Every structure is written in C-alpha cells, then in structure tokens.
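Missing here: one protein chain of the complex. Every other protein chain is in place.
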Amino acid sequence: MLEELKGSVWQANVELVLKGLVVLTFGNVSGYDRASGLVAIKPSGVSYDALKARDIVLVDLSGKVVEGKLRPSSDTPTHLALYKAFPELRGISHAHSPAATAFAQAAAEIPCYGTTHADHFNGPVPVTRFLTKKEVEGEYEKNTGTVIIERYAELKTSPLEMPAVLVAGHGPFTMGLSPISAVRNALILEYIAHMALQTKQINPAVRRLPSYIREKHHQRKHGPDAYYGQRKEKP
Amino acid sequence: MLEELKGSVWQANVELVLKGLVVLTFGNVSGYDRASGLVAIKPSGVSYDALKARDIVLVDLSGKVVEGKLRPSSDTPTHLALYKAFPELRGISHAHSPAATAFAQAAAEIPCYGTTHADHFNGPVPVTRFLTKKEVEGEYEKNTGTVIIERYAELKTSPLEMPAVLVAGHGPFTMGLSPISAVRNALILEYIAHMALQTKQINPAVRRLPSYIREKHHQRKHGPDAYYGQRKEKP
Amino acid sequence: MLEELKGSVWQANVELVLKGLVVLTFGNVSGYDRASGLVAIKPSGVSYDALKARDIVLVDLSGKVVEGKLRPSSDTPTHLALYKAFPELRGISHAHSPAATAFAQAAAEIPCYGTTHADHFNGPVPVTRFLTKKEVEGEYEKNTGTVIIERYAELKTSPLEMPAVLVAGHGPFTMGLSPISAVRNALILEYIAHMALQTKQINPAVRRLPSYIREKHHQRKHGPDAYYGQRKEKP
Partner (left out) sequence: MLEELKGSVWQANVELVLKGLVVLTFGNVSGYDRASGLVAIKPSGVSYDALKARDIVLVDLSGKVVEGKLRPSSDTPTHLALYKAFPELRGISHAHSPAATAFAQAAAEIPCYGTTHADHFNGPVPVTRFLTKKEVEGEYEKNTGTVIIERYAELKTSPLEMPAVLVAGHGPFTMGLSPISAVRNALILEYIAHMALQTKQINPAVRRLPSYIREKHHQRKHGPDAYYGQRKEKP
C-alpha cells in the first residue's frame, strides 16, 4: 500500500542522516497522502542503519496503525495534528540538529539577518511557548502540535508560508510539499541558525535585515513573479 | 577466554573513533562480566588503527592481568572502582570529546536545557570536585573513581539512573548495560554538551527545562510505562 | 562554443561543493572570456549533483543568453556588472559559506588579525553598505554589483588587489584570474573569517596585525619580488 509514499518517506529519513542532521535514532520524517488520508512515518527508536522502506508505518489521521509491524514514532500525534490543521502539507521533518535546537532551547526565535534566511523563510523563524504542566501530563505529543498550531494562528501565517517552527525547550519541525522538501528545509534551517549565532557573536548589536531586502529575496524565489530556478518552487 | 566480551569491547573502542569522539590514543572503553568477575579493557597507548580484538586485556577486580600481552589502560583502576561500586554496570567509556571535556574543564555541570538532554539524562549531568593533592599523589586513577562514586552518593543517584558524569579538570565517563551502550551515551553526551554551550551563547539568561517536561521525556523513554522505541531500553 | 571555459566553470562550481562552501543550490561561479566578451555561468536553482558541463549557460555582457537551454543564475547581473567594471577578472564566485556570510550579515569587515589573512588579502576584507529601497526595487542584482564597485572605488582599490568583498546582509563575492582561483579565494575567505571570529572570542580587545607584518606577508606572496611558491602567483 502506498509504496511510493513509503519509499519517499524512507529516503527522506535516510537523507536526515546523510546531511548530518541526526545521530542514533533521533528524528523522524513523515509524508501524507491526502487521497487516502494516510500518513507514512518512521518507526520509533529504529536505527537509521537498519531502517528499510518496508519498516515505514502507515497510520490514519486518528493514529490507528493501518500497515506495518513496528510501532510508529512516538512523535506521531504531533505530525497528525499538523496534517489535520494544514491538510496541504505533504511532508514533516523533526530533527534535533544542533544550532536550530539551541535556539529552541533558548526559547528564542531565529531573527532574519540575511538573504540566505530570506530566500527560504520570510521573517524570523517562530518559537512556540513552553507546554503547560497540564498539556504535558495529558496528550503530550498531540499538544506539541497544538502549541505549534497556536503559534501559527497568533502570527496569522501557516507552514505553507513559514515552513519551520521551533518548539520551546524541544527542537525544530520543518514542513513542505513532500517529505524530501521538509528535510531540505531542515537542512536550510540548521544552516541559517548556525549563521545567526555567529552573526550575533560578531556583532551583538546586529540589526535585522531591512524588510525591503527580505521581501525582495523571498519574492524572487517564492512570489508570483519568482525568477529564481528553472521553474517555480514552493515550500 | 571471554571472546565475546573482548569482541564487544574492541568494537566499542573502534566505535569511539568512528563517531569522532577520540583522536590518536585518547580514550578507552571496558566491559564487565559479572559471572567471572573479569573486566575487558583497551590496552594503554595503543593506536585505534592498530587495535585488534586479541589486544584487549582481561583483568580481575583487583587489577591483576588475567589474559593479554599488553599493559591495560592506565585508567583501569578508575573502571574497576566503578564496577565494584556499581556491579550492575556492564560497560564504561572514557573519552575526551571536545564539548563535554570543556564542561569538565570549566568544572561546570551540563544543565538540562531541552528534551534531547532529558531523553537521555534525567537532570543536569553532574561534575565531581577536583581531586586533592593527596588523592593525586596516592592512587590517582583509583581516586578518580572515588570522587565519581562520592558525587553519585551526594546526589543520591547512580550510573544506572544518570549514566554520565564529568570529572573536574579531566573529562567525561559514561556508563551502560553494555560497552556499546556506554559509547552511545558518550556520543549523546557530546551532542547535548555542544548544544548546551550554543544555547547559553544565544541566551545567557536561559532557564532550565521545566521539570515536568524533563520528567515526561525521560519517563516516556526510560520509565516503567515507556512508549518510545520497539521495546523498553535501559541506560 | 567555449567548451574549455564552460568546463572550467563547471569544475569550479563542483569544487564549491567539494570544499563544503555551499549546500543545495546555493552559490554560483562564472568565468569570463574577454576575447568573445562572453560569460559562462551556472544555471539558476540547479542542484550540484545534477549539474553537467553542458548545463553551463553562456551570456553576453548585456545579459542575453547566447547558448544553453537553462535560465542563468539569478545573480548573473551582479557578475556582469563586475566584469564590465573590472575587465581583467576571469572568474567570480558567490557562496554563502557560514563564517564569511556571518560577517556580511553583521555588516562588519573582516579585520586582518594574522599572517594567514595577510598572505591572501592585503588588509581587512571590505563590506559594502546595504542597498537602498530604491536600489532593491529597481534592478536589484545589477545594483548589488553597483555597491561592490562603489566600495572598491571608495577604498581606491580593485578585486585584482583585494579579491574578496562582503555585501552587507547578503554574503561574500570572491574573484580571481580564473574560475577556480575565485573559488580558492572563497575557501581562504571562509577559513580566515572563521579564525577571525575565534580570535575575537579569545581576546575581545585583539588588535590588528601590525601593518609592517601584513605588508611583508602579502609582498612575499604577491609582490614584484615574491618568493613564495614555485613561480609568481596572482589573485
């Protein structure tokens, strides 16, 4: 069932390792097939070395395992909450890459200091609030999705516009129109987080990129008149 | 004798290098066979390139070499002290990986700033006091074990609960229920130490992860009702 | 047409990846053939994995595509502006390598703190001003070239003397007498930017290298009586 989706989710999980974004069993990538309403996701706690395409688990939006012998990632309810809130998404990646996670641990958004950032994220990468005690003691992973959705609502935006978010004290989630595009956004996020940290070390009083430059860079790549690349691209 | 243990100790030592946790002859990993009361450990000052499974030295808990032509690691008495104090341990790893060693050199514990840390270590990674002049001039390596054991006693915990500790001015020791699991903890320790350093650079006033989140993450992976992974895991 | 130039531009683009200066589709390298007045440049948004020598696009100095099926890099007008202003140049490289980009984002020049820097760049690596709103809304990429040219004029120097420059809020451009030499300068720039950042962390009050040492190092490699290397080298 959904062999192609499972293959692309497997490949995207492997790519997380190849790009150096995860070690051991950290991290997970999922993909969503809207037609069937099914999500393909990495099994929990399986080493990437041993991971095979046939290990990818299929679950429905309620979390019921539809196919697969292994337990799905313990973060599955977070992924499901996001697909339910933003059904246009086709891929979600969760890694604990060092610099992006450091911003999440510092409960700090990643300011937009340059065009590398603006090319991919139109404004600061947002950070959620910490979950409350009650949210943690309840459906913790689902509520992780809830604070992400809440933050997008506060900012009047969505993962389609801003395909990365940091969960305070936890780490980044990135999204896209395919599993591999979610991983690509994870790589870019780590890259710009690392540079933002260095930028502040060089100049603690650094100011954010003027908004007219930020807009220009984002529009030339993602706007209606985008002229970057060979054809229009989307998050 | 104990070929399987020696093989797993050899493999765990090689893994230290593959994961980038040691250079040259730095570091050593041991394994403990409780039935025979024997410890298998890396020989002293042997380059990892040249290390073979048959070079692994077997010593008893008094430090007497039982098998092997090479001298055991000069840190052997530290390992022995720990196996005597905590006989449930099956593996100990000692590396001088950069970020964890930097915390040890700063004589600072590694605060728990996020869930990556909490997933593996339930609270700050402790640091011992410096050894006294008398302790250094006496049985130095054995006394290194002594200050580690003392610190666990002060904190009313053990390596089974907190499988990593920093020796002030020296570096980290990590432990586990097998040699390879001790090395895996060394890798995670380096990862979270590096992120803790970056977190503080981003936000010098950063606060520790709320304890209810820390507990939750640790319990979902290591508690009696753990639901992470395919089966329960232990340090 | 110009197969040799296209080959060397392709090779220089690949070298950017091999040296770890770019990820994904970031960055671009061009080469200039003064005889024909043509510039060979990377196509826009094409992944380095898939890039072939025959994909390299040929454009004239007005920006008209003369050969190639793909759209040239969106940064092409910046390259053209520089070749028009400095016709002795034969290669230009643009990457978003982390440390050099961090200086650009901090809108800070890279001070010359040591002989590694002086060996390659005779003085601080300059940074441009930010483009104005009008410049961004007009011919943005061409105006990126304009602020670079303006900065060289203010400093009464040229890319032949100082083959690297940072565009504020954007990133570095490096130049040379061949495409590969431009990339080599990008690598050196990243190296010295990274060391400059660390130098300031060690000693926030660090002073610049005495000018008589800086001059000496630059002259022994690039001056009329250069005695470094097997034959004289130029930027």
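First chain written, first letter: the chains are A, B and C, and each begins at residue 1.
Rule of thumb we're sticking to: a contact is a pair of C-beta atoms (placed from the backbone, for glycine too) under 8 Å apart; a residue touches a chain by one contact, two chains touch by 3 or more.
Just so we're clear, the structure is a prediction, and the values are computed from it rather than from any experiment.
Colleague: Could you tell me which displayed chains border the chain that was left out of the figure?
Modeller: By the stated touch criterion, the chain not on view contacts B, C.
Colleague: Out of B:11, B:25, B:203 or B:219, which touches the unshown chain?
Modeller: B:25
Colleague: Check each of C:85, C:160 or C:213 against the chain that is not shown and name the one that touches it.
Modeller: C:213
Colleague: Among B:14, B:70, B:85 or B:177, which one is in touch with the chain left out?
Modeller: B:70
Colleague: In the whole complex, what residues of subunit B lie against the chain that is missing from view?
Modeller: 23-26, 43-46, 70-71, 74, 96, 98-99, 101-108, 130-131, 133, 136-137, 140, 169-171, 197, 200-201
Colleague: Name, in rising order, the residues on subunit C that touch the hidden chain in the full complex.
Modeller: Residues 113-116, 184, 187-188, 191, 194-196, 198-203, 206, 209-210, 212-213, 216, 220, 227-230, 233 of subunit C touch the chain that is not shown.
What we mean here is this: only the chains that are shown with their structure count from here on.
Colleague: At the subunit A/subunit C interface, shared numbers over all numbers used: above half (same) or below half (different)?
Modeller: different
Colleague: Farthest from subunit C in C-alpha centre terms, which chain would that be?
Modeller: B
Colleague: Measuring from CA centroids, which chain ends up nearest the centre of the complete protein set?
Modeller: A
Colleague: Compute the distance, rounded to whole Å, between the mean C-alpha positions of subunit A and subunit C.
Modeller: 33
Colleague: What's the distance between the Cα centroids of subunit B and subunit C, rounded to whole Å?
Modeller: 46
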